[in-house]
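All protein chains but one are shown in place.
We just call them A, B, C and D in the order they show up, numbering each chain from 1.
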Amino acid sequence: MLAAVTSLTALGAILGCGLGVAARKFAVEGDPLADEIEAMMPGSNCGQCGMAGCSAVAKAIAEGSATVTICPPGGKALATALAAKLGISVDLGDVVDSGPQIAQVKEEICIGCCRCMKACPTDAVVGAAKQIHNVIREACTGCGSCVERCPTEAITLRPVPVTLQHWVWPKPEIEAEA
Amino acid sequence: MIPVLPASAPATAPHTVTGSSVTRIMLILLATLVPATVYGFWLYGWPSIFLWIVTVLSALLGEAACLKMAGRRAMPSLLDGSALVTGWLLALSLPPWAPWWIGCIGGLFATILAKQVFGGLGYNLFNPAMVARVFLLISFPVQMTIWIAPMPITAPAALNFHDGLLVFIRGIPDLDAVTSASLLGFAKTELSRGIDLFHSLAASTAPVTTFSGNRTGSLGETAALLIAAGGLVLMAFRIISWHIPVAMLAGIAIPALIFNSIDPARYLDVSAHLLSGAAMLGAFYIATDYVTSPNTKYGQLVFGFGCGFLTYVIRTWGGYPEGVAFAVLLMNAVTPVIDRYLKPRILGRDWRGAPLDPAIEKAKS
Amino acid sequence: MGLIEKFLHNLKAPHWGVHPDDHKRPAADAPIRVLPLPARLYVPLQQHVGQAARPIVLVGQKVLKGQLIGEPQGRISAPVHAPTSGTITAIGDITAPHASGLPFDAITITSDGLDQAIEVDVPADPFALSPTEITNLIAAAGIVGLGGATFPASVKMALGKRSEITTLIVNGGECEPYLSCDDRVMRDHAADVVDGVRLMMYGMGAKEALVGIEDNKPEAIAAMRKAASHFPKVKIRPVPARYPMGSDRQLIQTLTGKEVPSDCRAADVGVIVNNVNTAYCVHRALRFGEPLIRRIVTINGGAVWQPGNLMVPIGTLAADLFEFVGLKSEPARLVMGGPMMGTVISHANIPVVKGTSGFLALSEEEIPHSEAGPCIRCGNCTSVCPIGLLPLEMAARVRAGDLDGASTMGLSDCISCGCCSYICPSHIPLVQYFSHAKGDLWAQERSKLKMEAAKKLAVDRAARLEREAKEKAEAAARRKAERDAAKAAEAAAKAAAAATESTATTTETVS
Amino acid sequence: MSKLDELRDRLFYQPLSLGLIALATSAALSFANQSTQEGIADAEKRDLQTSLSEVLPAGHGDNDLLKDTVTVADNDGKEVTIYRSRKAGTVNGVVFKTAARGYAGDIVVLIGLDEKGTMLGARVIKHQETPGLGDKIEVAKSKWIHDFEGKSLDNLPAEKWAVKKDGGVFDQFAGATITPRAVVKAVKQGLDFYAGHREEILSAPTQGEAK
Partner (left out) sequence: MNIREIMKNGLWDQNIVFAQVLGMCPTMAVTTSGTNGLGMGLATTAVLVGSNMIISSIRNFVSPQVRIPVYIVLIATLVTIVDMVLNAWMHDLYRVLGLFIALIVVNCAVLGRAESFASKSGIVASAFDGLFMGLGFTLALTAIGLIRELIGMGTLFSQASLLLGPKFAFLEMTVIPNYGGVLMMILPPAGFLVLGLMLAVKRFYELRAAAKETAKTTASPTPLAEGAIGCH
């Protein structure tokens, strides 16, 4: 009887020792997830989410304090990708996704004030003072930072126009599956 | 004249028709089952006809009920004929004089729990008819192992319509007078008593392997040759390929040949194995079920051989005299694995999927 | 065919592909008719793979037949020529021959009815030219692959020259049902085709040419054999009629036994494939100086009165063609190209382009109607796939939104031949799944590139702002320093002045 | 609390705590074991007695069966423990286990005989036969097992110790022949064993309580 009690106690002590050492040895430091998420973010630091830049958002998402739907320029596509990355299921029904968008300057209203130019995080607006500005399509991320700055509401966001080169076959809908 | 068509979602290529459809496949399949079924009816008389009707109707009923519950239109799915095929194949694998509720439960189980629960046609992992048969066999071992000696419907001693109906509804009155054993069951029982095959098969009461199929078994067992003929017709119509049937029969025949030549007193010969039980029905109609078998030719060969080999193993060393249903279900379970690992080679890539070396291809001429 | 012969034939036939009803005759047996010149022609600027041509004419300008109206831009591009003489009346949108029905740019020429050609120099003997000159002439003639791929022929030849082509494969497969423009050019212009083949061989330095013709075109085989009889390097090779034999990878494998590695071009294994009609155009360009301004187009389908092949100027509207051949009934579907891979067009105001092999007006009985049902995993799609893919598995992944999964199963190897959709007993639009997935993956790739570019721009901007701020600060510091220095100098000067005064006195005193 | 938190992160704390828990639990276990040992032994003895008495008619003997055992090797050399029942000091019955291979594994039958070798009772105490089919050999499911009572090698010739299908006197069950066949075989073996070792069994000195 005594042997059983002693051996069990000793076993407990040894295992406890092992666990204690293991917990120290394999302690995880840092958060590689945040870095991976940051790589997925648009990276334009447009600030529409209300946080200080994309890396701050990535950290918040990794910690779980921000939802995956936080990034407006990323839209539904980014939210889906983030949800897949984190292994969570997200109801994307509420995410308003008008597809990729770009800014457009209404030439007749633009007064050439240059405010939008200064706000653009990717230098996508070109122009000079008192000249009509223009948006470089390839550089615009559709973040909308410029829209708020325009004093004459000359800048609007519109969906990226579908061209022959951009058109994608729709996914077939099978009635029997519904 | 400038024809202008309404602008809607673009129709996709191809813009030409084959005439092939699920319904057509199922109808041809059923047509090839007719001779064997009618021959079985002739051998086992009215009770077997009633059983067939009840089984098929139950299968259809189960399918329709599930479709209705799922809120789908029942008709198009019912018309594809897959539930009919399931019910029919199940009926062919039952003891011909089994009571009505066996067919009823089996049919419902096959379409509801073995098929629709998984999501309906195309989604079931296991062959519905065989799932139902195994369920019946395990649940009602007594009823599922009572076999009747064949008695052609034209024979004077055969039951008339009314008596057949009574047997079907109330059960068989004088069990010992009509029961018999299937060859595999008989051989197994006798072996377990320590009587070797030479003695047991030579005994006068022993069932014999005849090519006419006039012997004890299910509808699909007695008419093994007609079933095989139907299967050949299916191959001619290219509804099934040769891979699974040939591999499955080989899977049974090769071990049978080996063990029979080692010890004929303990192991049945090849013809007994191939023509008994559900070997033919299994090889041509059960294992070839599209949904539950692999998609590629290599996979089908492995699958078929596995079915055959497991059948032989279960028949010879297992607890049950017949093992086709179990073998097919076991192989169904590994079908996704087979499909995962046995893929066709992609043109321009090696077996592992890496692109070929252009220099080697260039040197070819 | 006897039973045994049929069996042997089946044994030899490739194990992939399908055998649809070919519907080629009687259209294939009618001689080529020439379409009367339409009043207006709409010549698109993008009729080829690569960058669109740039218009070099102005509205109102008069042009002659064969005159250059659009010049190539960039490395992979092709010029566009006026198909007839007349006036440029517009440069703008017209519906593209594309499933989306979206518009693209075209030059509208109102014909003056004279069909007056521009003067050209024709080389007396093209074989006396250097191969590079041949390639340049082909490029200038705007010749692109007429099989449908519309890859600029000269670029392909230049590519071939770089990778030591041994074999030119001439594609007379024409496996698409209904179409017979290749069949017809071989029957009616066999000698010209062979001449074009020889010119291309010379231009790219190939040692031999294999002309693959499906064995359901015995007349074409006979005509081509006769035309090639004096040229041992041009070999006529009948191939089994089986769709998609006309796909280059399949034809290369059947004729040479070579497999084109999936990440390579045919040229990488020493082979180049060109269509018979391309060869014919090469002949016309080098012998007569005629750029690619017309082509043979098959008009066929159950709704057509007089199906057949027409010689048609590029830019002709499909509507004009249908008017010429006449329609029996309201067509249920209009298709550009063959029924297996062609695109449906929503109306007939669509121009003939260089890659248009035919227009089909299909009647109600000819087109599929069945709704798609659930996949029964019959595996027919797998057994017919000429590439060895698993269409059902790929489609299941695409449907579930797992595009990466589909990619790892070889989505990028899919040639969209349509065999799987054709054979599917459940009528699942498999090809559409794959087209959708390919487009979506491509769009994802593009947005990823754009995101990376945007990120770089943002970083650059941050760096610039920082730099500017620094420069500003530096400038301010400098100004301050300058000011301080000036102040100091001033003070110093003052002090100095004061000192000077005093020193002056001192100096004076010292001195 | 914060002091405890600090303590918990020390390296010595983990082995100490786990060791203490192990000590406490093992102590509790040994205490429980000690206090229940007697009760468990009693209960198990009662169990054995109950099953032994099932194959002997009530009041057949007046001794404690568990205390009068003898171990005899059977023909295969396997030891069989035999419980003897006595009336007024004379052995008037024996109880022992016998087994035969059934449809799925061994069927163990406990049989009770009088000193002459006539069956007093039989109970299947262990089997893995198919429920609903082969389990009719259990007394709870069917009366079939009572068929053996009163039969002996003397009043039933050897060839009749078989199921009816094989020409014997015992019923088989519909759909299951192998199971009753095995039970009959087991009982017959037991009778043969007793007949072969009768003297030994009856005269051997008692070996005391079975372990």
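As a convention for this text, contacts are C-beta pairs under 8 Å (C-beta built on N, C-alpha and C of every residue); 3 or more make two chains touch, one makes a residue touch a chain.
Quantities reported herein were computed from a predicted structural model and do not represent experimental measurements.
The absent chain, not drawn in this view, touches the displayed chains A, B, D throughout the complex. The residue touching the chain not shown here, chosen from D:L133, D:L153, D:V169 or D:A204, is D:L133.
Taking the complete complex into account, B:F135 is the one of B:W46, B:W100 or B:F135 that touches the chain left out.
On the side of subunit A, touch with the chain left out of the figure occurs at residues 12, 15-16, 19-20, 22-23.
Contacts to the hidden chain, counted on subunit B, fall at residues 113, 117, 135, 138-143.
Of the residues in subunit D, those that touch the hidden partner chain are 1, 4, 8-9, 13-14, 17-18, 21-22, 25-26, 28-29, 32-33, 35-40, 42-43, 46-47, 130-133.
Definition applied: only the chains that are shown with their structure count from here on.
Chain pair with the most C-beta contact pairs: B-C. With touch defined as above, residues shared between interfaces to two or more other chains in subunit C number as follows: 99-100, 371, 373-374, 429, 432, 435.
Multi-chain contact residues of subunit D, defined as those touching 2 or more other chains: none present.
Across the interface of their complex, subunit C is touched by residues 1-8, 10-18, 20-22, 24-25, 76, 80, 82, 120-123, 241, 290-297, 300, 339, 343-349, 353, 355-358, 361-362, 364-365 of subunit B.
By the touch criterion given at the top, residues 103-104, 130, 132-133, 166, 174-178, 181 of subunit D touch subunit B in their complex. Put simply, subunit C touches subunit B in their complex at residues 20-21, 23, 99-101, 166, 177, 249, 253, 256-264, 268-270, 319, 322-323, 327, 330-331, 333-335, 339-344, 346-349, 360-362, 366-368, 370-371, 373-380, 382-383, 385-390, 392-393, 410, 413, 416, 418, 421-427, 429, 431-432, 435.
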